[in-house]
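Shown here: the complex without one of its protein chains, the others still in place.
Chains: A, B and C, in written order; residue numbering restarts at 1 for each.
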């Protein structure tokens, strides 16, 4: 839940590492990979390498060495854990106190971590001569290695919450790895069962290929995993099948387990699909409702076309309007975003030319951007001038409705301002403004504009000047009133 | 997300095509079909036609020619893409600038499209003599053709959002095609594996039918696909099964893949069922709650009957009331709908006979339609006259409640007006109005009626005249008051 | 969607039947059963009876006769449909006009219904001598019978919405029937494929049992269905398997179909489980949140106990409080329910003894019942007397809080009234009332009580009399004030 590079974390102690430290994250990832490798190799080694023929000796030695190297790494990890700060689940703050860290680790997972790191294989090899018993001890204690898989699960839990990775991908990779791991594990167990059975012909592999032990290790491994996967996926060709009670018991357990695993896979993927199709579903449902409405009321084809087109655009606009996120953010961040997004557009609007950056920042912090689908009335004639709008993108038509007839006078484009004339004179709008294409508008309350103008007289004059230059005929009227009684201007 | 025939898109440039152009849509669909055909035929060709017997020669030639024709089409598609406008994901506006279009295509998918269009088969055929290496190159580069399947996925993504097609159907077709394609592909790979294996008797098909190569190409194809489907569906009869390590490896991969595919299928269909049963579920839940309420409180059978009947009708009425959609639509569209739906009914209501179309349009724009389940009180006696209602369909009973006893006086039918008497006199209603069947009522605020009447004096007089004619006894009273002091009429 | 016995439907025409008529419902159910039987028997007949041995002749004749009887029934059904009113999907009203009914039927399903009713078997038998062609024609036209399955689906759609049947059960039965039907159908097709194959030894059944045609018809049927189910459930033992291309093709199609069917089954059952566990899930989630809250804040064990116990009771109480349903119901029904539920309890409360039924009905219509978990304060000391409460079930403690110490004075039981003293005197409550067990309280606004009392002076006096008798010491005080200045009583 801790963000990747938290700006607020400070290392109070030289010797304590923060868990969000970039290098520690890398180390953790490396450990997870080593653990995965170890969990992969260990059953293979146990099954196929214990009675290995001479030409497998090199491979065997390589695997053993890699195991010991990993054990060393894991030992370092144990020591390191004593120096890593942790997040207290109650207060959600990092705990830097090394005594508390040590205590917590010793109380929770230290013992298991330690036990799983002792190189039992080596000890057994050194201490005992009897091969049989040694193998048994080794395999029992070796199981402790699977305890380390916790590290891999922790990595995936972290990745699932990491915003830089695709969630669906991470979950799919997890599912694939889990499935592969279990089929590999079962394959190895299958081989051990056949290899250690006294009557070689009464085993799953021996009944098909009596001299199976002489085959190449890879062929034997492929045959094992092949049967394992055949069983796991519930295909069950039957070319290979259990031959004795021991195999039947393991196979029954494995099949039951697969029932659960399959359900787990299906449940996970259902879940992802449900999540993935939600947006489309919602879109379809709203369109469907509109479509039913049209057909029930037998509206003419042209109206149907208009309604559906509008609904499509509306859906798009809703997706684009993410005001909710803006509202969730705290003040300082919100201001920065507004400055970044709106300042260039506002500076280029004719009304705010040459206005000081300070005043513009004040204005910009009070603006909101909105996407509006085509064909919607932004301003209706005779409305009171509550807002002014700046077009960020798209086109807006100015419509003159006289005696029930509508005439498009002009088309405003990106950078133009809507409704500023009515706002300045403080009288109702004399035109209807309707979007022609999907448009992004920046809107500002008229009162906010007036407030902002009052803070700096220079900017006030500049804005008035800009307004006069643009709207010629009103020039003298405004000028007179402004010079006579500036404070009595209706809306200013 | 772009609606099929957007009315707002204008072609600014003669040479640039809009992506919502009807002809371009057809071309895209054609391309998707060709691509699908090509992806289908190519693996078949590779598997069954490479070592073809003489009597397959004609088929082989046909397939090759069709391939080259598709390559030509795809070449045209590449050139065409340079002249198709695209939707900018940020502003949601079409980009017509041909330079930007070209740049975008070159930056994204041009290279892969181009590579997949080069007829490697032809090149290999011309350049090399060695059949083996040629086959290898051809198959590797031929894989690029699967890149084109992107076109088919785009088509489906578009169809899923297209309101003219059934969503469930489109998704089911997609699932079926995906399943069929993979089983076909795996069938072809199976055959290639068997065909190229040195020891013919140790292959899945050779062990069953040693002379399989002499069989008809269709028989071999059916056997391959049969095994492929047996595996995919996890039936796994075992009459055909892997015989060598190579087959085992491919089969294991394929089975693992099928695990995912099956989960994907189930997840998709679960999702569709969940969506499909939602309405029924909600209905059942509300009925269930009512039913539990009845049984817990041990209400008598007659009351139970009434409650459940009412709940059923209520649910239907809620489904029919789609006021939400009306509210979502912009002003111009809403007006058109109201005019289309309500004008005929309003014109036929006695109160509005001979009234001018203009006034009626004003009224109609302020009306709302609502379905009301049977047995509900529309107007309760002694309520203030806030609304008047026009019956669109169904029947409404006029009930006189005197001293606790209810008597049905009259039954109003489609076209009748409710509550206009009280509204005109501005006094409380003197009857209770209760729906008898599921009824659609059109309601209008009394104040809206008065406002609309004041705009045109002629219509005002007409409405008053209509009211007098219908409600005889009130004629003189109203006339007197109106002539003496028209402006002082209580509600007018 | 039409409720089973709608009270509002009236038969306007003697000859037209309403679709909610009880007898017509029975007829429809009978038809559905006949159709199901026919769809079941027809494939069996075609597969196992066409080349029947002499000892099956009786069975064969029986089946044929039953078929013709069903055809007659279906003919009657076609005629009947012309006389059944239908629900107009736009207005949701029944259409009684016989001309419209006929037109609608002719336009929609008449042709298919008619075609599926013609006894092709009989025609073929009479007209043609050539058995082979006859069989072919018969089977092709016989497929039309499956068209009739629409009737069964309609029945199930109706049952799913019928409140008298368990929804989960109906859906499960539907799923089971669909599964059984398809496995039966596939079994029959399997047998036809084997039976009509020229080379008997190369068929799925012939390869296992060469003289299969001599076996009993039931053994052959069981073997067919056994293989069909083995395939459908994707078990695929492989003891029986496809032997020739024709069987492979059908089997592949069937396996693909099963993939969809399985997904459909799983999707449906997932859906039902999701619905079924929702309540428990919500309960668990609320408890879980409370539990986490406790453990995060390390609250002591005794507080934890209290909180969790309270949450449990709260959940139960919420389930019991179904005020939402009451609010949804229309006025007349709501009044009846209140009368039925609350009148007995209110009549027995000491305050309302001997009060007239009319006044009680007025009071009861304004009461609301609520379940309150134990340990909650119903009335807190010094609150204004806004409501009075009557205990329907459970126990309420009267608590005297003096100087921070709480003392339980009395325990009120079912039938007692809470807060009436404060309400009568119009002064703040002098005790805290806390629920001891889960209690159902009936609450009434004090103002509503006063309003109801003012309508009938006799009842007013009775209530005052009852109050005086119960609360002795106040008797004189109230009497004085009431006699002097009855209208000036603070709260009355």
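Operating definition for what follows: a residue touches a chain if its C-beta (ideal position, glycine included) is under 8 Å from a C-beta of that chain, and two chains touch if they have at least 3 such contacts.
Given the structure is predicted, the values throughout are model-derived calculations rather than measurements.
*Asks:* For the chain that's been dropped from view, list the shown partners it touches.
*Replies:* Touch partners of the hidden chain, whole complex considered, are A, B, C.
*Asks:* Pick from C:90, C:196 or C:233: which residue touches the chain that isn't shown?
*Replies:* Answer from the full complex: C:233 touches the omitted chain.
*Asks:* Among A:270, A:432 or A:446, which residue is in touch with the absent chain?
*Replies:* A:270
*Asks:* From the list C:153, C:222 or C:458, pick the residue that touches the absent chain.
*Replies:* Within the whole complex, the residue contacting the unshown chain is C:222.
*Asks:* For the chain not shown, which residue from C:29, C:316 or C:448 touches it across the whole complex?
*Replies:* For the chain that is not drawn, the touching residue is C:316.
*Asks:* Write the list of chain B residues that the hidden chain touches.
*Replies:* 89-90, 234-238, 266, 270, 296, 298
*Asks:* Since one chain isn't shown, list which residues of chain A touch it in the complete complex.
*Replies:* Counting only chain A, the missing chain is touched by 1-3, 5-8, 91-93, 160-161, 163, 167, 231, 234-238, 241-242, 245, 248-249, 251-252, 255-256, 258-260, 262-264, 266-268, 270-271, 274-275, 320, 322, 324-325, 328-333, 336-337, 340-341, 358.
*Asks:* By the contact definition given up top, give the residues of chain C that touch the hidden chain.
*Replies:* Interface residues of chain C facing the absent chain: 175-176, 179-180, 183, 218-219, 222-223, 225-226, 229-230, 232-239, 262, 265-266, 268-274, 277, 280-281, 283-284, 287-293, 296-297, 299-300, 303, 305-317, 320, 371, 373-377, 380, 393-394, 404, 434, 436-438, 440.
The definition used in the following text is that only the chains that are shown with their structure count from here on.
*Asks:* Among A-C or B-C, where does the A-B interface recur, judging by over half of the contact pairs matching in residue number?
*Replies:* Most of the A-B contacts reappear at B-C.
*Asks:* Same or different, please, for the chain B to chain C contact, judged on whether over half of the interface numbers appear on both copies.
*Replies:* Since fewer than half of the residue numbers are used by both chains, the interface counts as different.
*Asks:* Please work out the Cα centroid separation of chain B and chain C, and write it as a whole number of Å.
*Replies:* 28
*Asks:* With chain centres defined as C-alpha means, what is the inter-centre distance between chain A and chain C in Å?
*Replies:* That gives a centre separation of 40 Å.
*Asks:* Give the residues of chain C touching no fewer than two other chains, as numbers and ranges.
*Replies:* Within chain C, the residues that touch at least two other chains are 234-238, 266, 270.
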